[in-house]
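First the structure, in the form of structure tokens, and then the observations on it.
The other protein chains are all here in position, but one chain of the complex has been omitted.
On to chain A.
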Amino acid sequence: MGDHHHGPAKGLSRWLFTTNHKDIGTMYLWFSFAMFIMGGAFAMVIRAELFQPGMQLVDPAFFNQMTTLHGLVMVFGAIMPSFVGLANWMIPMMIGAPDMALPRMNNWSFWILPPAFLLLASSLFMEGGAPAFGWTFYAPLSTTYAPPSVTYFIFSVHVLGLSSIMGSINIIATVMNMRAPGMTYMKMPLFVWTWLITAFLLVAVMPVLAGAVTMMLMDIHFGTSFFSAAGGGDPVLFQHIFWFFGHPEVYIIILPAFGVVSQIIPAFSRKPLFGYDSMVYATASIAFLSFIVWAHHMYTVGMPIAGELFFMYATMLIAVPTGVKVFNWITTMWRGAMTFETPMLFCIGFLVLFTIGGFTGLMLSIAPADFQYHDSYFVVAHFHYVMVAGAVFSMTAAVYYWLPKWCGRMYNETMGKTHFWISFIGFNVTFFPQHFVGLAGMPRRIPDYALQFADFNMMSSIGAFIYGASQILFLYNVIATIVAGKPVSDEKVWDGAEGLEWTVATPAPYHTFETPPTLDAKPAHA
């Protein structure tokens, strides 16, 4: 061991200059939670405005800025960095590595995120306001008709992409190169598998997003005509490029969530994960399919019929590997000695609600039906079922599950369960009625609506305030645990938990596995 293997440095320099995967993971997690609160605040403005029909609190231009920033902050600031933080914390411990493969670059991947979001958020105070063209920033709204702040938006997207690419390269190098001897690919915990595949997706599509925003930049400032038909380009080209990034992006968000659930359900069912191999193959199949389904976001844009059919059938195919996963999770619980601690509750909530979101996705995949649903609140309901009840619920489960290992203290179980039930009820009250208003014809991204949607919208807003408030309980519980939670010292915090991370001391020491661990014959995921 070199001299450098001491504990953490004191003060701010620990966080600014660190190369430690646990420190960096912690920073990612806190940053993403801050962004979750900020994006949540934007959502509260949206729901407050929609509480009643008519114009209530904000003008339509500001409303549009809120929907845009809510989407961007939640996708790029809250969900993605939270899973990167989890990957930083857990992957080296799960595969028996001393750290991430490239520790200094790891720190850089994190530190470019906060200024990038500062730049994005500061556009709210710029002349002409923040970007108001929706998180999908379709041209020409985002080019010809965009406010000047779009330039800062473009550059901040470049930086977010850079961060994601470097983070993913680090994860790929770590998983491919730093597994402990004997940890073969098919013995890796499923969370590691899902992140490896996610990292491939990120490296493949973030550069495409960079290309899309670069074309926007050139169209706005340098007179090119990529997205302008007058010059021979096509605004629809933007949508193709964006969704070639955007569809794999939704799997980038959900695959690590699948990984988390695949770790937690076996732990609280006290049974090995059912169908480990098929879980790996299903994840890979979903990743592959994600590259050939992008135009299902564009059924109504005017595509040739052959395109509509191809993208429709390819999209429906995704239901097969996803169904394999849901089946395996349920079968894992079958006849298990189950208990229902908070992480497990969030996973079961995930399973039920994500499946609903999957089914509405299947409805949306049918091109002729989508002509009705397109850009309605039905779509909003659909993707919040997979983004919030899918990704955010599983992330919350992950925090409760690994928090005792991280800080050596147990959270308050009653408060955790209360958090779950309030979240679960608040979430459903918010988003379930949106299916109905959507099917009845309420479009998304509008600050006002017809009177017949009033009751369901009021329900939605009340649910949203409940869900938002329940996150304060979560924050309080986490801080209370870190500061004054009941100490735990067992290496294995949960009696059913398996994997290398449960073989190190609790709380996890600053450096783990400086020499690789010895693996016994039992696979880590069993």
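To be clear about the criterion, a residue touches a chain if its C-beta (ideal position, glycine included) is under 8 Å from a C-beta of that chain, and two chains touch if they have at least 3 such contacts; residues count from 1.
Everything that follows uses one rule, which is that contacts and distances are computed from a predicted model.
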item: Name per UniProt, for the chain absent here [options: "Aspartyl/glutamyl-tRNA(Asn/Gln) amidotransferase subunit C", "cytochrome-c oxidase", "Thioredoxin reductase" or "Na(+) H(+) antiporter subunit D"]; value: "cytochrome-c oxidase"
item: Selected residue (touches chain absent from view) among A:Trp30, A:Tyr152, A:Phe310 or A:Phe465; value: A:Tyr152
item: Touch with the omitted chain, as defined above, among A:Ala41, A:Val236 or A:Ala369; value: A:Val236
item: Chain not shown: contacting residue from A:Ala43, A:Ile197 or A:Ile220; value: A:Ile220
item: Hidden partner chain, residues of chain A it touches; value: 1-2, 4-5, 9, 13-14, 16-19, 97-99, 101-105, 107-108, 110-112, 115-116, 119, 140, 144-145, 148, 151-152, 154-155, 158-159, 165, 168-170, 172-174, 176-178, 181-182, 203-208, 210-212, 214-215, 217-218, 220-226, 228-234, 236-237, 240-241, 244, 302, 304-305, 511, 514-516, 518-521
